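The complex appears here minus one protein chain, its other protein chains still in place.
Labels run A, B and C following the written order; every chain starts at residue 1.
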Amino acid sequence: MKAFAIPLLVAALLALLPLGVGGYVLGLLTLAYYFGVFAMSWDLLFGFAGEVNFGPSFLIGLGAYSAGLLNHSFHLPIWICVIAGAFTAVVGGVLLAVPALRLSGPYFGLITLVAVLLLQNAIVLFAGITGGEIGLDIPDIISIDDSTNYWVALGFMTVSGMILFGLSRSSVGLILQASGQDAIQAGALGFNVTKHKLAAFCVSALFSGLAGAMLIFYMGTASPGTVVEIGVGVQVIIAAVLGGRRTILGAALGAIFLIVAGELLRPLGQLSTFVVSAVALLVILFFPGGFLGTALHRGEG
Amino acid sequence: MQFLQILIDGFAISSLYGLGAIGFTLIFGVSGVLNLSHGAIMVSAAVVAWAVAGSLNAGPYLGALAGVAASVVIAFATYLLVVRPIQTSRRIPREEKEIFVLTGTLLWGIMLQEAIAYFFTSNPKTVRPLIAGVVNIIGVRTPNQEILTAVLSWLVIGALWLLVNRTRQGKTLLAASINPRGLTLLGFELSSIYLFVWGLYGLLAGIAGVLLGAFLGVSSDNVGTLTASAFSIVVLGGLGSVSGSLLGAYVVGYLETITAYVISPSIRTIPVLLLLVLVVYLRPQGLLGRR
Amino acid sequence: MQLPGKHAAVLSLALAVTVAPGLARAAEPIKIGVIAEVSSITGAAIPQAAKLAADEINAAGGVNGRMIEIVEYDDHNSAADAVRAFQRAANQDKVHAVIASYVSEVVLALEPWSGRLKMPMITPGAASDVISQRVHDDYDNLKYTFHGYLASTFLSDSVCDGLKVAAVDGLHMKTAVVMSEDAAWTIPLDAEYLKCLPKIGLTVLDHIRLSPDTTDFTPVFNKIEALKPDLIVTGISHVGVQPTVQWHDQQVPIPMIGISSQATSSTFYKDTNGATEGVIYQTVSAPDVAVTPKMIPFTNAFVKRFGVTPAYCGYTTYDEVYFIADAIKRAGSTEPDKLVAALETTSWQGTIGKTEFYGRDHAFTHAMKVSPEYVSGLLVQWQNGKQMTVWPTEIANAKLTFPSFIKLPAK
Partner (left out) sequence: MPRLLDVCGLTKRYGGLVAVNDMSFSIAPGEILGLIGPNGSGKSTVMKLIMGIEKPNAGVVKIEGVDVAGWPSHRIARQGVGIVFQHSRPLHRQTVLENIKLALLPDSLTQLVAASHIDDRAHAIAKRVGLGAVTQRRPGTLPFADLRRLELARAIARDPKIVLVDEPFAGLTAGEVRDFSELIASFRHDGHAVLLVDHNVKGIAALVDRAIAMYLGEFVAGGTAQEVLTNETVRRVYIGGRIETAARPPRDTAASDRLLDVQDLSVFYGKAQALEDVSLHVGAGEFVSVVGLNGAGKTTLFNAISGLVPSQGSIAFDATNLAGRTAAQIARGGIVQCPESRELFGDMSVRENLDLGGQHLPRAKSAAQLEWLLELFPILKSRHSQAARTLSGGEQQMLAIARALMMQPRLLILDEPTLGLAPVILEQLSRALEKLRQTTDITILLGEQNVTFALPHADRVYVLEHGRFVWEGDPQRFAAEAGDAYLS
């Protein structure tokens, strides 16, 4: 339980921010928190199940767009849309994973990549329904008040983080880790590796979808550029590796770092992205453990 | 008539795809690296060529030369600054080298892309064609540049084939891709072989980039797409198999062209993606891949 | 009143030093937020033009003694960043109005927010019809958004008006093929093309939509050529330089006329190595032509201060700052609803024409009125590396001329 105490404390402190800082910083962090959930779900899949998913934005986009369309076309209440979005993401995830898990390494990666491209094409192709590249406007939003949005996002990230982190530390997480590290041995120990990896994929899809849906109800808009394009997925992957793979919580750190750093460096204009990428590159070259990994597991293995 | 058009157009674009993919597959075959900064390197070559040829008025040929040179330099940088440090790092567990190389080259690619956008803006650029004008092939008006592209691509591909199959240096490349340890036992330094292959890769990517820039025009925004298409072509043909990626390139090129002609330009890429999914599921090793 | 840019700058500086403090005590400044992608040539023109206008107004004593302050935000052309910037503008920097982006995706993302945060917003360059249609459908919530640029439908109309004179009457053209990228913004555009082209006497032989990531246009052009049309009417933006370059390289003997966002950029000739020679595009402004008496002075002031010719949304932005100021003056307040009411009655003689907005009963609520007496737009052709105006005839500074490989219909 000590493992939970510190992050919860940090979350509590973060919850006080709105008292101190302006709406702008809050808006920034709100976005960062949703990205944090993306990254954590990805880490569960990579760090534990050992599968490199190049298309997290496929799951995110599915969740976001199905939720968005429900709200846009049928004006269903937000919470229904969010749940439906998450559900669609899971279904999509299963359809992708069941065959894809037979593949390994670059092949699994490519398939997940292609899934993103197909989704993107579909959105542009059916612009009539989806709004195409110029995006879909979402009538309802969570709130127009920065603090409320902030607290919702923070709460969501904290809960998701605890669940994902708890899962990774649970018996199931242990089995998953074993399966990811050495499938043959895990099988010989009597574990159905495919079953566990598929389950991990579903959980990852669930939270990616949830976060994707929540994100668009925060921004009041959904467009390929914000939730589908490969670039989004790349951000997620970089965040997770940067924060420290196999730590779940580290992924959230990485995401917050990426977005905040990008913002702080905004005066550099275009170069900001350049600098952020450079920093990330240096980190993975010299501290492969990432932020949390390096902090926690010094001299291990 | 239309058949002939499809034949000609498909050929040019396919050979360009092929040229772009070969370097990518070569690196993977010999040193087991999936270089996700591939697109960025190609675009860099094209943009440098454009800048030198245009702004500095050095003329298309000098520009092209500069572009290729730049690409070779960047290729070496990619290997020495990103790939090798990861491969030799003790802190990174062996089974995770792959994802680290992927992430590393990815970040490197983004850095290149941003650098290009910063110095040359993200506006699309077209390299001045080496030879302008058009010729009429049995009723199909074809730009000389298109023919040149096809011819050059095949010259380069041919040269590469000769290098790999007819020269000592090339044989070692082939051997390294089959069994690096065996090569070490015969007294070859793998490190120098890798340097050589990255140089070769830079050359190929550079030429492909410049031709691409002249034929279709490039922008720093294309980086991702280019890498993805090279990746798909290579997997389609079989990772690490040069002849495979050539076949893959032609399948993709013609499939796109036929779709554009016969069905509709608006769904040009979709059949390719679907085919890719199919192949990866039914024959993961790719069309000509071993394993 | 007009002031050459430099004097304006100097003057405003002087004011800032001497007068401003006094005024500041008298009344706090009017803040206008400007959200745009500053790294692109087109986007950069927006804040630049806004500053230019603000300084001129301030130099002339501001609005009822209140200075105009421009607050800049870079949205990196991303809806997410734009939304964040908009929230900051409204909640933290407390601006009174926002001028936002030339990209439909971004503007559409902001539109609901302008409603939620009751923040008057004008776009100087986005084209999507949906912007003003939404205002019509949900006036009470979205009335804060104004469409300060031609909606796609009106763009098509503008193109047709031009073609009537230049192509049909001038060159006896009878047939056309519509070629647009398959994107949301071209849907209304094409719909209107298909309506208005026949009206002006051009038979549409085919309507081709192409994937925005098309690289090889040979199939498209060959297909079109096989139909032997007199011209190609375009709606292209995201596809970039490729269609233009390959049109030139393959020497497609058919003129290309229509919407080509890239072609409006002053660097387009260089980017395409001159392939754009002969291409004709629709816009609202062009160098060296006086659509209105205010245009050339503004262009000069802009060039003096920033060293480049303003992109089309520079002109609209410049006008918008002015008529926002005017509206505030008339409303005597910066209170959102009053400001909106005042903006709705705007009738401003600007650089690109007279700006008025359609009312809430019109299908395009808060969209700019488009017609010769208001804003009508121009057809501009690239001629030996220069952007020459070829329509409307009364202000045209050049005649249509085409590269050698173009074959015009026999008279």
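By our rule, a residue touches a chain if its C-beta (ideal position, glycine included) is under 8 Å from a C-beta of that chain, and two chains touch if they have at least 3 such contacts.
None of the values given here were measured: they were computed from a predicted structure.
Of the chains on view, those touched by the hidden chain across the whole complex are A, B. The chain not shown here is touched by just one of B:172, B:219 or B:266, and that residue is B:172.
Of A:28, A:138, A:175 or A:219, it is A:175 that touches the chain left out of the display. Although one chain is not drawn, the whole complex shows that of B:133, B:158 or B:182 it is B:182 that touches it. By the touch definition given at the top, chain B reaches the unshown chain through residues 168, 171-172, 174-175, 178-179, 181-190, 290. By the touch criterion stated above, the residues of chain A touching the omitted chain are 166-167, 170-172, 174-175, 177-178, 181-182, 184-193, 195-196, 199, 246, 297, 300-301.
Just so we're on the same page, only the chains that are shown with their structure count from here on.
For this pair, chain A with chain C, the centres built from the Cα atoms lie 37 Å apart. The mean-CA centres of chain B and chain C are about 38 angstrom from one another, to the nearest whole unit. The multi-chain contact residues of chain B, meaning those touching 2 or more other chains, are 117, 266-267, 269. Contact of a single residue of chain A with at least two other chains is seen at positions 121, 125, 270.
In the complex of the two chains, the chain C residues touching chain A come out as 38-39, 74, 78-80, 83-84, 87-88, 91-92, 104-105, 108-109, 111-113, 116-117, 128, 130, 134, 182-185, 187, 211-212, 238.
The residues of chain A lying in touch with chain C in their complex are 22-24, 27-28, 31, 121, 124-125, 127-128, 131-135, 137-139, 141, 144, 146, 219-221, 223, 225-226, 266, 269-270. Partner chain B is touched in their complex by these residues of chain C: 39-41, 182, 208-211, 213-216, 218-220, 222-223, 240-242, 245-246, 249-251, 262, 265, 267, 270-273, 275.
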